[in-house]
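The complex appears here minus one protein chain, its other protein chains still in place.
First chain written, first letter: the chains are A and B, and each begins at residue 1.
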Amino acid sequence: MLQQAMYVAAAIVFGIGLYGVLSRRDMVKICVSLSVMESSLIMILVALAYRPDAAAPIIVDGVATYVDPLPHALALTAIVIGAGVLSVALALTVIVHRAHGTSNIAVVFRRGR
Amino acid sequence: MTHILIMVIIAPLAAAVAGSIAVYWSERLLRCVVAASAFAHAVFVTSIIVYVGDEGSMLYEVGAWVAPVGIMLYADALSVVILLILSAAHVVLVLHTFSAARASRGATWILVELLVAALSGIVVSGDLFNMFVFLELATVASIGLVAHKRSATGAGAGFVYLLFALVSGLLFMIAVVLVYRATGVLSLSGIAAEIDRAPEQAVRVVAGLLLGSLGIKFGLVPFHFWQAPAYEAAGSSAAALMSGAGMKVYLYVLIRLIFHALRVPVIVPRIGVVLLALGATSILFGHLLALAQRDLKRLLAFSSVAHVGYIFLALAAVSRGGSIGAAAAYGAILHICFHALMKSTLFYSGRSMIVRARASATERMRGVGRAEPLGFAAFMLAAVALVGIPPTSGFYSKWRIALDSFAGYGAFPVVVIAAGTVISMLYYARVLHLGLAEGERPPVTGAERTPTAALALVALLSLGTFSMGVAGPAIEAMLTGAAAVLADPEAILAVTTGGAA
Partner (left out) sequence: MIPFSLAVPVGLELTLLTVFVMIGGFGVSLALSARDLGLAGATALHSLAGVLSLLARDLIILLISWELLAFSAFWLIRRVSVPRRLLVSDALPDTGGQAGGSRDAAARASFWYIGGQICAAALFFVAITVHVGTGGSLEVAPLASAAQPAMALGVFIKTAMMPLHGWLVGSYTRAGALAGFVLSAFATKVGVYTAARTLAVSLFSLPIVSVVGALVAVVAVIFALSQHSARRLLSFHIISQVAYMLVGVGLAGSATSATSAVGIDAGIFHAINHIIYKALLFLVAAVAIDYFGHDDLDRMGGLARHMPLVFVCGVVGALAITGVPGFSGYASKELLKKASGGLLSTLLTVASVGTALSFSKFIYLIFLRPRPRVDGNRPSVGRVPAFVLVVLAGLSVAIGLSPHRVPGAPMHDYYAVSSVLAGVWPAMLGIGLWVVSGRWLMRIRGAVDPQPMLRRMLAGFAKAALPPLRRAHATDAQLALGITITAAIAITSVLVFL
């Protein structure tokens, strides 16, 4: 039940992020939306690892059930990669703003072809 | 011995790190590092080829940790071919840039080395998660290559590429999660062993997500929108690496996952129809779009889109299995190799024309055939090969694909291929027409002339595209192993080291 709720929440967050990516023209806002989108994925990963009444995946005496450690590893990696990509995106935004004086993606991409 | 498998990642990665230090020292030192990396990479790939030739496959467990916890690297006859393409593209890139440009920006080299490391990593990865990490790394390196050549236009194109790549990464990640949920493992061989017990719907969804995700990476219609601006913004050499080798690596991922790990053709036999439809759409739209372009690099980018379509036609036939599948696998491998060669040649020879005309707009190519005869001739020869005029290499692979897809799906794909031939001939004829036209000759100054050594390399590549068709038998012996692996749905099932479950 909790898992299902998480999936639904993740889907909603994903939708919000996607809407932002597709509808905002400002590159900074797109970057923000991108990271919203990514968070939904991490929510899914966390939900996936969930097991009722389980402890964090650190081996401690007397604890029998742990949550699945692998999605956690995935989530950590995804966060790292997401941060890296986001920084690249922001760097590109800065370059674009310097070169064109605007960070409107429509202006940047339309090159009169 | 099996340590070599990780060396193909480490060598270029180390070069990227060392290069980013060396670049502060001197340009020459950086070049030494890059040359050493290209050489080492080639040596490692060669020894992997030799090993795989003897043993059939190569397995390396990083840090001697076994499967459920550890990371596994794996190579077989199929991955070896892709590694060979990658390494050759790397070496050619280094040779060409060394001979063509006296000075180059240090960042380019670091990004190139990073890209090569990531692509090698993708090829030898034995599990989904490492594949994902390396895919992302390759994406970041490619974005760098796209964005930094001309910061004004490049950053925009790079940003758009980033948007698409991010969507691609998300789709891939969702696929990974679904696979993990369905099978409980992430190693490719483990997935192959478990997939029969997984719910069928999950396999279908994962296959769709992977087609979308990787379709973005290699620019299949309708996922191709980022490609033309990216190749246009990137330098010709970077475009040659991305289109010549990068695209092939992504295709390899698709083959590995769809055909081997998930064994989709066995579970969903009608995926062939989807592949066929995607391939035919790509061929027709790609060629039409190339015909519509007014820029040489964009034209080449869309031609790549079309040629992914040819490979998809072959893969559609592979999914039929049996003798048709086995034959088609050979066609697919052949076109993968030949297209890498032809498209790199086009980008490199196109570069000499672009440098001479001082623009990449097709209209500016007026008279470039007279000003830059060798580069232009090399371009046209490779173009003729790519169109598929006999007896060039392009004809040979196209002919194989046509025969195989005829066996699998009747006359429709053959007609599509023929239509593609006509359209592509038209746009290259236009370049030929303009190149031979008597326009004002572009003024010649010392810096704008491509050095003879670089032109000689391009000419050599171009002759290669021509003669590969004739040298068919020798190549066939080399590639049949890879084709056999491709066509075998249980290719990686045997790789399990005991800890897969």
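Here, contacts are C-beta pairs under 8 Å (C-beta built on N, C-alpha and C of every residue); 3 or more make two chains touch, one makes a residue touch a chain.
Given the structure is predicted, the values throughout are model-derived calculations rather than measurements.
Colleague: For the chain left off this view, which of B:22, B:89, B:385 or B:402 is in contact with it?
Modeller: B:402
Colleague: Specify the residue from the set B:1, B:21 or B:470 that touches the hidden chain.
Modeller: Reading the full complex, the residue touching the unseen chain is B:470.
Colleague: In the complete assembly, which of B:105, B:150, B:370 or B:430 touches the absent chain?
Modeller: For the chain that is not drawn, the touching residue is B:430.
Colleague: If the hidden chain were put back, which of B:125, B:213, B:236 or B:319 would touch it?
Modeller: Of the candidates B:125, B:213, B:236 or B:319, B:213 is in touch with the missing chain.
Colleague: Which listed residue (B:10, B:419 or B:463) would be found touching the missing chain in the intact complex?
Modeller: Touches the omitted chain: B:419.
Colleague: What does the interface between chain B and the hidden chain look like in terms of residue numbers?
Modeller: Considering the whole complex, chain B reaches the absent chain at 160, 163-164, 167, 171, 201, 204-205, 207-209, 211-213, 215-216, 222-223, 225-226, 228-229, 268, 270-271, 273-274, 278, 288-289, 291-294, 389-391, 396, 399, 402-403, 406-407, 411, 414-415, 417-419, 421-422, 425-426, 429-430, 432-433, 436-438, 469-470, 472-473, 476.
Colleague: For review purposes, identify every residue of chain A that touches the missing chain, sorted by number.
Modeller: Contact residues on chain A toward the absent chain are 18, 21-23, 25, 105-106, 109-113.
Here is the rule we go by: only the chains that are shown with their structure count from here on.
Colleague: Could you pull out which chain A residues touch chain B in their complex?
Modeller: Residues of chain A touching chain B: 21, 27, 30, 34, 37-38, 41, 44-45, 48, 70-71, 73-74, 77-78, 81, 84-85, 88-89, 92-93, 95-96, 98-100, 105, 108-109, 111, 113.
Colleague: Chain A touches which residues of chain B in the complex?
Modeller: For chain B paired with chain A, touching residues are 129, 132-133, 136, 139-140, 143-144, 147, 151-153, 155-160, 162-163, 165-166, 169-170, 173-174, 176-177, 180-181, 186, 229, 294-295.
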